[in-house]
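What you see is the complex with one protein chain gone and the rest in place.
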Amino acid sequence: MINFCQFGAGRIGQIHAANIAANRRASLRYVVDVHEAAAKRLADEYGGTTADVGAALADPEVDAVLIASSTDTHADLMERSAKAGKAIYCEKPIDLDMQRVKTCLEVVDAAGVPLMLGFNRRFDPSFLALKAGVRAGRVGSVEMVQIVSRDPGPPPIEYIKVSGGLFRDMMIHDFDIARWLLDEEPVEVYANACCLVDSKIGDAGDVDTAAVTLRTASGKLCQISNSRRAVYGYDQRIEVFGSAGMLQAENLRPTSVVHSGAEGIHSDPPYNFFLERYPQAYKAELDHFIDCLETKTAPSPTGNDGAAALALAEAAVRSYAERRAVEVEV
Amino acid sequence: MINFCQFGAGRIGQIHAANIAANRRASLRYVVDVHEAAAKRLADEYGGTTADVGAALADPEVDAVLIASSTDTHADLMERSAKAGKAIYCEKPIDLDMQRVKTCLEVVDAAGVPLMLGFNRRFDPSFLALKAGVRAGRVGSVEMVQIVSRDPGPPPIEYIKVSGGLFRDMMIHDFDIARWLLDEEPVEVYANACCLVDSKIGDAGDVDTAAVTLRTASGKLCQISNSRRAVYGYDQRIEVFGSAGMLQAENLRPTSVVHSGAEGIHSDPPYNFFLERYPQAYKAELDHFIDCLETKTAPSPTGNDGAAALALAEAAVRSYAERRAVEVEV
Amino acid sequence: MINFCQFGAGRIGQIHAANIAANRRASLRYVVDVHEAAAKRLADEYGGTTADVGAALADPEVDAVLIASSTDTHADLMERSAKAGKAIYCEKPIDLDMQRVKTCLEVVDAAGVPLMLGFNRRFDPSFLALKAGVRAGRVGSVEMVQIVSRDPGPPPIEYIKVSGGLFRDMMIHDFDIARWLLDEEPVEVYANACCLVDSKIGDAGDVDTAAVTLRTASGKLCQISNSRRAVYGYDQRIEVFGSAGMLQAENLRPTSVVHSGAEGIHSDPPYNFFLERYPQAYKAELDHFIDCLETKTAPSPTGNDGAAALALAEAAVRSYAERRAVEVEV
Partner (left out) sequence: MINFCQFGAGRIGQIHAANIAANRRASLRYVVDVHEAAAKRLADEYGGTTADVGAALADPEVDAVLIASSTDTHADLMERSAKAGKAIYCEKPIDLDMQRVKTCLEVVDAAGVPLMLGFNRRFDPSFLALKAGVRAGRVGSVEMVQIVSRDPGPPPIEYIKVSGGLFRDMMIHDFDIARWLLDEEPVEVYANACCLVDSKIGDAGDVDTAAVTLRTASGKLCQISNSRRAVYGYDQRIEVFGSAGMLQAENLRPTSVVHSGAEGIHSDPPYNFFLERYPQAYKAELDHFIDCLETKTAPSPTGNDGAAALALAEAAVRSYAERRAVEVEV
């Protein structure tokens, strides 16, 4: 039984708390949030009590922390938790600043505690099957990866302003998936982007539509496209092409119902957003984390995976600014 | 909080016990099974203790029973539970003999306890969406229903022998779905069938492949086909055709992954069997039962739904014996 | 080069004349129709001249006749053409009366001329691939065939009145397909039907919605369903299920375009009707007929195929009248 202290009681925190409560190998001991009321609601529903950071980390019964608070708190909480000897599950990103990420990872490393980064998509059953197919050689040698990733609608402008921008906040998931599927580090990044969805996003200095190309040392290519708004819902497609064929993970939809009428053939749109699209992935990544703690093996994705995805985002930011392909700085 | 006593600790009992345990509004108090060890395993995992029927039903804390034991015990357990004032959730069928079903339902009726029949498919999200579409008029007036229902492989011959035969054991689900979607009682049944899958099934006096036609008073038609063996897995498709179009519920598969190779385009087979195909349905029917108990409304499907589906099965048996369409005897 | 005399300048005649004209191995010499103007239009467009039956058949340059006139003229034209020594391609059916079919086939047989029946669906590329897959053992031993066949809308009542009824006029195509795919003669037929689309069809003594079950001697089953009206277009689906799997031929649509919008995923309806759905089949059956004439091999489907499909239709009519399964009378 792994006892958890969870930091953060917002939307994603809700998911994690419910998964901890439903997991027969886990127990929720503390919920910590600056919004005390939110923390209390979560604790009342899923177990445990509220506490402040210090008290929670001081409790020797706590085995692990799950960091689902706002991005700017991640690195500090990771360091404090590491020093307290707790295993760490942290939502992406570690931090928006690469230097801060590095110092944080050094602290965690020095403490020798397990760390897992919450790149949930790696645990989606379809993407897992895609990866297994690639590993089994069903596409032969990977040559080209295509990732389409579109949200149903943009987040509030207030969030955009502190998000670190589309490349660090949204495309970082795709950078992680690209690294995972290419199975070779991208060394060159080209990014183009614009603001087509909402001019307020542009006013805030961000983009909402982006197209990125990655290239590995051996010449494998990857194209990623993002939009902050797809009227038909959450668009999450991956395609891996290689010397022996292609594997595609298509969108999923809530039912298999198809209607045929005078206007044509019609089916439901895909799942609306990540809460509906990735519930199994959130459960599976928690299971993996617990597995690793129980068997004392290293969880994955690692802190370095978090840093590497951020490095690609940083490169994309530079590339877009300089209108040229840039090398990834590790 | 509804306290359950569950009868039966077999395969389907396992599902129900897990769902009771995971349901925040339910609690498992007793697991009763002639196989004491199986009952104990379930109780240990999902809560409660083992008991004999009398002791469990005598406990005033028990609000409801969930009957998932072997078919020949259903009617007796329903009657005893009804007399003990417990709400009843019973797996299909009530009994293989219509007369026994009727006397049992009279007893339950006299006791005035809620009764719900476990026709799980009515709670599958895709079939629910299909039904909602029909109700919303998306196919206009229903004219023809097509149901294809095939198991991945036949059950053991020992089970076949006590099953009541394909029409009562397997197609009864499709009879229920047909009644539900036609929204008008079938009055005429024609059945043809044969033994093509395994001659041992024929030796046991049963069939393994069947084609049935239903007709309602107003002339709506329904075609059902069953096979005890589909090498590609659990085949569960429904199509409702009417004056304004068609709604189809297609098979579901575990992932959305598609492979394109030199031999063509390939995707996973459908879910293998009911445990994988209908987990959401089992959860949803338990939720519905609890909703009804909490709000003191009548659950559905009812005991009469169980009797009506059995009446169609009986008619199919007669039709097949007599090589003619027969009227349904209510 | 095969010189054709075509009887009939209506809708289906238009297709055949165009295909003869476009076929490099065929030439259209005569178009014969009681509507002289229609015959002239066709001849002007696709070659040849108009003539009466006697003159056309007397021309020794004519190698073959293509009979696409109204059903009641088929048998007479076949007999006259046979006696004139012409190879015969005849649209289905030979006649609506089985006795007349038999005497006609005897005449043709006695004359020793090649005869091909126009069951065009056998030449559709998808159905050909389905058949090839069955033959190659991809479904193992065939156990169950499902055929759904729906027209976009009913023909004029005047046509209905002389059509011979749904079973002889419309379902005859499905009977032929069933025989072709079962690869064993159905020996038992059960038909249920009703009038749900247009009460005028019922007033004319016909049905517009039908469900039929066929059974072969070895116990293979086939379910056919027909409707005279599907608002989404021409619905032509076939499914062959067997011990080693299933082959399905789905509907085809004009383009591969898919739209994703706020209301869901949308694609074009299937082709509207047979002219759009089966152009390749009409071309391919003409090619097959010419191949057979050139190589002096027997074309298929044969006259006996026409008689056998009609026998199934006759059995369906009797079954529906008597509410029981009937044996096919050969």
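First chain written, first letter: the chains are A, B and C, and each begins at residue 1.
Quick note on the criterion: a contact is a pair of C-beta atoms (placed from the backbone, for glycine too) under 8 Å apart; a residue touches a chain by one contact, two chains touch by 3 or more.
Bear in mind that the values here come from a model prediction, so they are computed numbers and not experimental data.
Q: Please pick, from C:247, C:286 or C:316, the residue that touches the omitted chain in the full complex.
A: If we include the chain that is not displayed, C:247 is the one touching it.
Q: Quick one: which of A:93, A:245 or A:261 touches the chain that's been left out?
A: Considering the complete complex, A:245 is the one touching the chain left out.
Q: From the list A:223, A:280 or A:300, which touches the chain that is not on show?
A: That would be A:223, which touches the missing chain.
Q: Residues on chain B that touch the omitted chain in the whole complex?
A: Touching the missing chain: residues 230-232, 235, 253, 260-269.
Q: Using the document's contact rule, name the residues of chain A that touch the chain not shown here.
A: Missing-chain contacts on chain A: residues 140-141, 143-144, 146, 148, 150, 188, 190, 192-197, 209-211, 213, 215, 219-223, 225, 227, 229-232, 235, 241, 243-246, 323-325.
Q: In the full complex, which bits of chain C touch the chain not displayed? Write them out.
A: Touch set of chain C with respect to the missing chain: 22, 125-126, 128-130, 133, 138, 244-252, 254-262, 268.
Note that in this section only the chains that are shown with their structure count from here on.
Q: Measure off the straight-line distance from the CA centroid of chain B to the CA centroid of chain C, and report it in whole Å.
A: Measuring from centre to centre gives 41 Å for this pair.
Q: For chain A and chain C, let me know how many angstrom lie between their CA-based centres, rounded off.
A: Centre-to-centre distance between chain A and chain C: 58 Å.
Q: Send over the residues of chain C in touch with two or more other chains.
A: 230-232, 235
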